[in-house]
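In this view, the complex is presented without one of its protein chains, the others remaining in place.
Labels run A and B following the written order; every chain starts at residue 1.
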Amino acid sequence: MRGTERFSSLHPVVTVCYFVAVVGVSVLLMHPLVLGVSFAGALSYALYLNGWANMRKTLPGLLVLMLVAALFNPIFNHRGYTTLGYLGDNPITLEAIYYGLASAAMIGSVLLWFVSYNKVMTSDRFLCVFGNVIPALSLVFSMVLRFVPRYFAQAKRVAAAQRGIGRDVTSGSWYARARNGSAVLSVLLTWALENSVDTSDSMLARGYGLPGRTAYTDFRWRDRDLMAALGFGGAVLVVAVAMIVGALRVTYYPGFVVSSWSVATWLALGVWTALCLAPVVVGVVEEAKWRSLLSNP
Amino acid sequence: MALVAVQSLNFAYAGSQREVLRDVSFTIDPGEFVLLIGQSGCGKTTLLRHLKTALTPHGRPSGSVMFDDRPLEDIGLEEQTRRIGFVLQNPDNQIVTDKVWHELAFGLESLGTPREVIRRRVAEMASFFGIVNWYHRDVETLSGGQKQLLNLAAVMTMQPDLLVLDEPTAQLDPIAAVDFLAAAKRINDELGTTVLVTEHRLESAFPLSDRVLVMNQGKLIADECPHSAGATLARQDDPMVFALPAAVRLALTLDEVQLALTASPTTPMTIREGRTYLRAKLAEVGCESAVCTATTRSMTDQRPSASLPAPSSPLLLTSPIPPSFCAQSQNPQSQSLQTTVIEANDVWFRYSRNSEDVLRGLDMSVNQGEFACLLGGNGSGKTTTLGALSGLNKPYRGKIKLLGLNPAKAKGMELFRAGLSVLPQDPQTLFMRNTIFDDLDDAARAHYTDKSARETAVEQVAATTEITSLLRTHPYDVSGGEQQRAALAMALLTNPKVLFLDEPTKGMDAFFKAKLASVLHRLIDNGLTILMVSHDVEFAALYASRCMLFFDGSVVTEGAPREFFVGNSFYTTAANRIGRGLVPGAVSVDDLVAACRVPRANGGVGLTASRSMASEGRTTEASAGKSGLDAATRSRRVDAATSRSMTGAGATVKSDVPES
Partner (left out) sequence: MGVEMRLTWVITLLGIPAALLAGVLFPFERNYYFISLVVVLLAMLPFFASFEGRKPQAREIVVVAVMTALAVSGRAAFFMIPQFKPGMAVVILSGVGLGRESGFVVGALTGFVSNFIFGQGPWTPWQMFAYGLSGFLAGVIFSGPAARNQGLGNLNIPVIIYGTLATFVIYGALVDTSSVLMWASDITWASISAIFISGLMFNALHAFASAVFLALLSTLVVEKLTRLKVRFGLFEPVP
């Protein structure tokens, strides 16, 4: 992962800003083309990062959610003047269906962007971004990430140990299981709190609490990070201006109207498309270079 | 000019009258590698913590601690952080963050070091310790040894002048422990960092050190070079002598006269030096070595070393307990009477469909009343074996029978009701109440409904495991060895017939091990069967009745300790390695000593001759008692031995070797 993929090797501040930008615009704008492009970009990036095998498990659930989102609106919302039929006493309108589809695309693309975000934003990237802003909380965050897998493993050991002296958490009545389960939790809790004294000693021994603590990160700000930041910033600016001047305005009720198909609209859509597809395109180009290097030694 | 100078330091914890440190004075020069030893609870950790203000416990200190010729309390926290590095016992507890790189940088972050400097220092240390390959890993994916190495490296990034290591290898397996100590020595050699380390594994630590400090009950009783430290301990009858390396003990026992007067500058310490020494000694008594011994001996001829005649030495510095419990499985008569309680037949197991097999055709069996020990390297699958035998891991092929049941098919707690109990590796996986008594009471609840019956049971078990005085203590306020015994008490409250022990001696010093052994033998006398999993070769050699070597998913070889360890050449006791080819069949220091003592005239080979003499006593005893050995005799012997080792009167051996 590290260093193999061009986009996620950018400075974490840039990657965070990128995700904030694409998710923010996807949530704010209900323009069908904007959402469609966002969905396509999010899906391709998620596939690119995780591979088809992994995404195959995620996608069905996502599709169900999108389907629910698409149906939810026409069932509960009866605005719009094109009535297609009735569900009980309530009219089902074409506009509400359109809006439902847009919602589904929005939810789908946001969730997919988060899939990639989860993959790209590892804890060290998170610490790089927030380590200086909220040092104490960042440290707690890092420690919690250290403790959680440790506690999971210890919980398993405790359960096995309890079983070894005749207290099983997997058998018996529901109440007995809950009781033994809470015994496991009690042991875990006692253990975690008692052993935390060592952890705090270890922090003190290494000077935690001295004034002027710095936050170290492995990431360096390079020229290409600046280029990328400028590029992304420019793209977001174009979309924002287009939004403010109304070039991306769409109304769903009472009738479905796309207000403008001006040059500004097309320009904004073009820039938006470039922004959404940037990670995948950069990645694919990079890979092609790799292959040509490998085949022509 | 001393780097550290401690002058008449006294200390008592807040709210306690007992002085944990009493008039301790010593100095450490720059660049020294100093080993601090002493029994658990003698005040070692308390002393070390006085070398860093941030870790000094609350209480009443008096005396002075000087660092670099200044009183420690006058040195700012920032300078102390930078110049005094500290590594604690538990590798897991000390790691603060989730990534290796972050942990390495942690100290430098605290010191406010600029990013570029941190980058350089971290890179240097990662290269020095060979961490480069796991630099980006999650801490959780590291092994115990790697974690402790990371803790060491994370301290070294601050480039300290003094490195204080508080039992750093107690939680590690033997190989990782040796690696860690080697890394500490390398820091000392290559960077010139002064090192002060406390250790229980003296076999590896002793030869590394320039000087040895010995503590007993809060007092510093020896402060000298390792060559003479052993002799000083022996003169003072300090119980720590039992923990000394085999070569040292051998030399101390044989040379007691000279050593008592002047310290030999060339006391052997390593296995190699021990062999050279032994060769010379054997030449003195006229037995040139293997050439004359090997021919007369065969494996079947071997007898437990306890049947050696009692050497008349006033200074026998060998094992604290006569290793006499290996008799059962060797006596053909008693063997036929015994029932098999644990049996595994061609067992195969893997954790998931796509993982590798952990157990590959495991065959083993354990008879009733045995103390069987499964030995093997780290991660070889020993614990998995216990899991399979206790029904936790279900094999995909093969058959297991435990107490007449198939563990994989046993419903719920059936197996445990039938009499299985498992002592987990980490005793802290059992405690949750505010006193040990409450925890024991909880454990007893399932088996004794009546309150008074429960109390009696708890008291009885506490007496057996020797924790009666600790019952009102919080389980986390007692030492690791005591926790282990409290956990054992919990396991015993289920009235087991078969007891599994997973690495019970981890982190214990020699004294606690001896105490645990006496408890275990008391249990065996009451008819319990014990299967222990361990890397502790010395413990198994001394106390188990049968040893099995586990490797590559199955038991490779097995036998009574003597025949087992004689057959192995690397995976064996230190004494056996010293005696290899010189005194075949020697497993403990006693054996080596005996070989050097018995004159050649006595029938060629010392060991054989002395054995045959003693074996008569053995036969009568065997026929008298159940399962080959009279139980009462045995436990009496253990008690006597334990009390001896407790009082530290290592010199009173004469009185209690029962065969004589």
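One rule holds in what follows: a residue touches a chain if its C-beta (ideal position, glycine included) is under 8 Å from a C-beta of that chain, and two chains touch if they have at least 3 such contacts.
Owing to the predicted nature of the structure, the values given are computational and were not obtained by experimental measurement.
Visitor: One chain isn't shown here. Among A:A159, A:A215 or A:A228, which residue touches it?
Guide: Of the listed residues, the one touching the omitted chain is A:A159.
Visitor: Just one of A:V197, A:M227 or A:A288 touches the chain that is missing; which is it?
Guide: Touches the omitted chain: A:V197.
Visitor: Which one touches the absent chain: A:V140, A:V241 or A:A288?
Guide: A:V140
Visitor: With the missing chain put back, one of A:L59, A:I92 or A:L111 would touch it. Which one?
Guide: Reading the full complex, the residue touching the unseen chain is A:L111.
Visitor: Touching the hidden chain in the full complex, which residues of chain A are there? Just list them.
Guide: Touch with the absent chain occurs at residues 23, 27-30, 69, 72-73, 75-77, 79, 96, 99, 103, 106-107, 110-111, 114-115, 117-118, 123, 126, 134-137, 139-141, 143-145, 147-148, 150-152, 155-156, 158-159, 169-170, 174, 177-179, 181-182, 184-186, 188-190, 192-194, 196-197, 199-200, 203-204, 208-209, 250, 252.
Basically, only the chains that are shown with their structure count from here on.
Visitor: Which integer distance in Å separates the CA centroid of chain A from that of chain B?
Guide: The mean C-alpha positions of chain A and chain B differ by 50 Å.
Visitor: What part of chain A is in contact with chain B in the complex they form?
Guide: Residues 2, 123-124, 127, 139, 142-143, 145-146, 149-150, 153-154, 157-158, 160-168, 171-172, 183, 186-187, 189-191, 194-196, 198-199, 201-218 of chain A touch chain B in their complex.
Visitor: List the residues on chain B that touch chain A in their complex, please.
Guide: Touch list, chain B to chain A: 52, 54-55, 77-78, 81-82, 85-86, 88, 90, 92-99, 101-102, 105-115, 118-119, 122, 136, 138-140, 151, 154-155, 158, 387, 390, 392, 411-413, 416-417, 421-424, 426, 428-432, 443, 446, 476, 490-491, 493-494, 500.
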